[in-house]
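Pasting a structure here, questions to come.
Shown here: the complex without one of its protein chains, the others still in place.
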Amino acid sequence: MGSATHVSVVFQEESSLMLTLSHIDKHFGGLHVLQDVSLTVPDGSIFGLIGPNGAGKTTVFNLITGLLRANAGAIEFNGRNLGDVPPHRITELGIARTFQNIRIFKEMTLLENVIIGMHDHLDYGLPGALFFLPGFRRIERRARERALELLSWVKLDGKAGLLADNLSYGDQRKLELARALATNPKLLLLDEPVAGMNPAEKTELMAEILNIKARGYTIFMIEHDMRFVMGLCERISVLNFGRVIAEGTAQEIRSNPDVIEAYLGREEAA
Amino acid sequence: MFEQQLLNALSLGSVYALFALGFTLIFGVLGVINLSHGAVFMLGSYIALTLVTRFELSLGVATVLAMAGAGLAGLLIDFLVLRPLRARNAPHLMPMIATIGITIILTNVVQGISGAEILRFPQGIVPEESFDFSLPWQGADSEPLHVTALQLLIVLISFALMGLLLATMRRTQLGRALRAIAESPKAAYLLGINVEGLFLLTSFVAAALGGVAGVLIGLSFNAITPFMGQSVLHKGIAVIILGGMGDIRGAMIGGLFLGLAEVMSVAYLSSDFRDAVSFGLLFLILLIRPAGLFGSVLERKA
Partner (left out) sequence: MEFLDSFWASSFWSTYSTLVFSIGVNALLALSIYLTLSCGLLSLANAAFMGIGAYSAALLTMNLDAPFYVALAGGTVAPVLVALIIGLPTLRLSGVYLAMATLGFGEVVRVVVLNLDITGGPMGLNGIPQKTEGWHIAMLLLLTLYILARLRRSKIGRAFEAIKEDEVAAQLMGVHITSYKLLAFTLGAAIAGLAGALNAHFTFFLSPREYGFENAVDILTMAVLGGTSNLIGPVIGSFILTLLPELLRFLGGFRLAVNGTILVLVVLFLPKGIWDPQRMCRLFSRKRAA
């Protein structure tokens, strides 16, 4: 897997680190969910977080997006500490996320779901909406166009007017991805993007994610499907019982005895 | 006299605690704010009254039957209304709206049958004795503490029931199962716990507690109306927010605290505002510490 040439539009003075977790600790009462977790997601890369169920992977995402606060350690994004950022300001900073158990808005159409992602960027207020001001009309029109474009990236543009509730499971996941892209992020957090998809859909999504990365986005994903992870991720971190037990390239992880034992050991105990 | 007010507060507060306990149980285990809890409170009172006046049962038997009757009502409410809503994963406002509807139905049916006048328990149904205690730290010429048999009864029954509930929750297998469900119904189900059955049981027990609270308040104030459930519901809400939603200790301590606040405000301020005290308290807590004394996050896992 060669590395794509990545052209930075903005000259970054700092190193190309994008997201850094340093010695993160998270516990609920006596239950330690994460212990001394550190990892780095480089700018423009595809980074994977894997590990057996319950290892604490989604908690990492919850900490990054401000839904939870770490008990110790720091999370930095492009040099900015995320410790005190509330969830509704996370998109402002350029982080978007999909969810393990899909949280699309079922009573809205696909188009509306994607447009909601642009909420922060729609620059009009109550008067604009009430009086059909030109600014309002222009912004709404552009939002629709952009939403259709994003839906076409995941091949859902044909269903733009349907209610999201009517979609198949795999399509709902793709909708969540389009909606996340609508927030105009620099970093995409994907929580099990292919769970429940059939092999054909997975292959399709793999290609779509490579396209997205080629457009300059950074992707940080949690996934269980090993073929998917190994095929896409440049670097991978492995979490087990809340601790990082290995980090490296797909090749290194695949042959790491600790990793193998973590997965096999769980199977034996079950 | 201050100690007298404390005693009154204890008596009132323990009933509030009992009521709030049922309310918080339903929230903790079923995850639902059951706004018909006030109605089952009122039902308990009316059932006991009817049994005593029409069927001439003793107060003790009437109370137990009233508990069972109220419990049954709570069970039916869960089975007929809350369960279908659970089955289709209705948004959380739906059970609230439905239970409001149930309250209206029950209140107006009772009003239609029994009229809106204030009813009273017959004279002599409760032992009329009272005791006068001289507190050791009082001077010779200050008034002794006046304790009525009714107050004693109320405090004993309330604390006995609360103690029973607490012991069950902490020490028995049943209690552990209920706590597991409160944590996460799905996980409890996977552990083999009969979640639906325990939901029904909880509804029954919670409503029974509400019903007996109704009897005790009906005796205590000697006033029974179809609308008595309304104001006590507001108070129950204030109590569980004060104590922390879903927390049993919180409901008990919160109830006692509200009793204290009400009694003190009536004694030293004005009785007009008694019912507004709970609202004021509610507001204060939401401003300062919304999780309540013992509360934690409002959301729970599926």
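Think of it as A and B in the order they're written, each chain with its own count starting at 1.
To be clear about the criterion, a contact is a pair of C-beta atoms (placed from the backbone, for glycine too) under 8 Å apart; a residue touches a chain by one contact, two chains touch by 3 or more.
Everything quoted here is computed from the prediction, not taken from an experiment.
Of the options B:T103, B:Q151, B:T225 or B:S265, the residue whose C-beta touches the omitted chain is B:T103.
When the full complex is taken into account, the listed residue touching the unshown chain is A:E107, out of A:E107, A:E145 or A:D258.
The chain that is not drawn here is touched, among residues B:Q111, B:T168 or B:N222, by B:Q111. In the full complex, chain B makes contact with the omitted chain through residues 33, 35, 81, 84-85, 90-94, 96-98, 100-109, 111-112, 230-231, 233-234, 237-238, 241, 272-273, 275-276, 278-279, 282-283, 286-287, 290, 298-299.
Interface with the hidden chain, as seen from chain A, comprises residues 65, 67, 86-92, 96-97, 99, 103-108, 112, 115-117, 119-120, 122, 124, 126, 128-130, 132, 136, 140, 163, 179, 183.
Here, only the chains that are shown with their structure count from here on.
Chain A and chain B have Cα centroids lying 46 Å from one another.
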